[in-house]
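The complex is shown incomplete by one protein chain, all other protein chains being positioned as in the whole.
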Amino acid sequence: MALLEVTDLTVEFPTRRGVLRALDGVSLSIAAGEVLGVVGESGAGKSLTGAAIIGLLEPPGRISAGQVRLEGERIDGLPDSRMRQIRGKRIGAIFQDPLTTLNPLYTVGHQLVETMQAHLGLRASEARARAVDWLEQVGIPAAAARIDSYPHQFSGGMRQRVVIALALCAEPQLVIADEPTTALDVSIQAQIITLLKRLTREHGTAVMLVTHDMGVIAETADRVAVMYAGRIIEVGPVRDVVKHPAHPYTEGLMGSIPSLSARVGRLQQIDGAMPRLTSIPPGCPYNPRCPKVFDRCRVERPGLLPAGATQAACWLHADAAREVAHA
Amino acid sequence: MSVLARVWDSDVAYSFRRSPVAMISAFVLLLLLVSALFSRWIAPFNPFDLASLNLMDSLKPPVFMPDGEAAHALGTDDQGRDVLSGIMYGMRISVIVGASAVLFAVIVGVTVGLVAGYAGGLVDAVLMRVTDVQLSFPAILIALLVDGVVSAVLPRDMHEALTIYVLIFAIGISFWPQFARTVRGSTLVERSKEYVMAARVIGLSPARIMVTHILPNVMGPVLVIGTLTLGLAILSEATLSFLGVGLPPTQPSVGTLIRIGNDFLFSGEWWITIFPGISLVLMVLSINLLGDWLRDALNPRLR
Partner (left out) sequence: MFAFIVSRVLQAIPVLLVVGLIAFAMFAFVGDPVTIMLGQDYTEAKRDALVAQLGLDQPFFVQYAKFMWNAAHGNFGISYRLARPVMDLIAERLPATLELAGVAASLALLIGVPMGVYTGLRRTAASARAFMIFSLVGVSLPTFLIGILLILVFSVLLRWLPSFGRGDVVNLGHWTTGFLTVSGLKALVLPAVTLCLFQLTLIMRLVRAEMLEVLRSDYVKFARARGLSRRAINFGHALRNTLVPVITIAGLQIGGIIAFSIVTETVFQWPGMGLLFVQSVRVADIPVMAAYLMLISVLFVLINLIVDLLYYAVDPRLRMSRPGAAR
């Protein structure tokens, strides 16, 4: 049984211009200890998926259909008091900007201790000792001294390490990392990703790594799901999706990554832009931009179909008869 | 789409249509404004035409009490002046003073803010220091001081004619810093944007850049603050008049009326002070409600 199973998740926002569907039938699953990358452009719905899973959708957004199951139990629609026991303890979260994620008025030690005490019932001295240990694990030098420092006294990379410690200190089974390196210097990004990879491997934690950076995914993830306009349009083992993309959009994504070795006259790009949530075309949402579009694409919306080693929501692979239920 | 249709369909208008509070406040405000500005033609009596006053009418209670008359729906004061008409005339003055004071404050404050934000450096530092210092004193104190000093300076016989201008000046002076602060902040943000750099490259003069390019972009918050300041300005004027340093009984604003009526509170003729008080509160309340709604409607984050 998968650790996390998301089935047909649909998230809607009622606005004065009608109901906006930000996520439309998203299905994915994460096995214990696995790293699933979720990649896509800004606005494709990656962060929303993470937020919906841990029950932190900003109102008026709401889950209007679908299920989220953690180790078989449904967790979508649980009251906040129950979700609080799950958040942190069973599912952790890492957000993008470490500067605003940490409360500037409390020491990092205090924030670590309060998290652990909330979930692990430790005495103050035990929690503090563990906090120092976590700081060492994430690579903060002189941890025993730095534990009483305030967030503004750390550099950006160090702060994100602290955030990682905070997300992992209650020993969750799954961590949702939402763009963990986007706000950091390029030179630091690699360090943080390596750290995340190592720690989650050591503790057996599964990771849902949300990012728009394909390079990070290629380095870190076991499997990857590609999102477009609020849906998953391709999913599969990382190597296969990168080397042999089955969906024209993924092909376009891979193709537009500039290579240092090849001599290229012009950078490749995908014409057009991802549609706004208010004007998603019927059928396959990618059809206006797809170089391989044909009639069926404009009319019927494809589900995820098997396409070699991966699955893609594209009618090009309609030869395989069955539709696959999840990613 | 025609301009009117576009305005109607805009986010702001939509928010207005959806908010019963905003619509009711706007209606009440409109009612008060119309009756104030057209008081000369609408009011049942002219309470300041000395010839028309009749002492036999004095101290009549409002119409819903015994001894009340329909002709004087809200009663009369000790000189036979109709309270309702007094309120209409008084509100006219209150509104004129308040609006003019805000206009003055906006002009001075926006100019200072634009110059400080655009010029930067020493000019900015000095101007902002002045602004901050004045901001740390309550507006009413500043208004009182300025009013007191200016009145003392002017020759006594010119007092009556000039009181309104002195008041407008005093109240305006007490409110400009808030606008200067806000506009300076917005100007700093806009100054580093590309369209300003482009304008400078073309060679437009700083004044031209400030007025035609930056100004329209910083007016949003000014509008919101302006509405709220209008309420404060009207209250300031009422307070000054109540304290006896504002408009005199010969040309009374609502504040003056309240002061006059205060003397009759203990002898039981409460209507002389309470009704003007109610009208003042209604006016300021509707302005504040509209201002609150406007601030929420124009706040991009709340949409």
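Per-chain residue numbering starts at 1, and chain names A and B are given in the order in which the chains are listed.
Keep in mind that, in the parts below, a residue touches a chain if its C-beta (ideal position, glycine included) is under 8 Å from a C-beta of that chain, and two chains touch if they have at least 3 such contacts.
Everything numeric here is computed off the predicted structure, so don't read it as measured data.
Note that of A:R69, A:R84, A:H212 or A:H244, the residue touching the chain absent from this view is A:R84. Of the candidate positions B:L59, B:A238 or B:L294, contact with the unshown chain belongs to B:A238. Of the candidate positions A:M1, A:L105 or A:V186, contact with the hidden chain is made by A:L105. By the touch definition given at the top, chain A reaches the unshown chain through residues 54, 56, 80, 83-89, 92-93, 95, 97, 100-106, 114-115, 118-119, 141-142, 149-150, 152-155, 157-158, 163, 166-167, 170.
The chain not displayed touches chain B at residues 133, 136-138, 140-141, 144-145, 147-149, 151-153, 231, 235, 238-239, 242-245, 258, 262, 265-266, 270, 273-274, 277, 280-281, 284-285, 288-289, 292.
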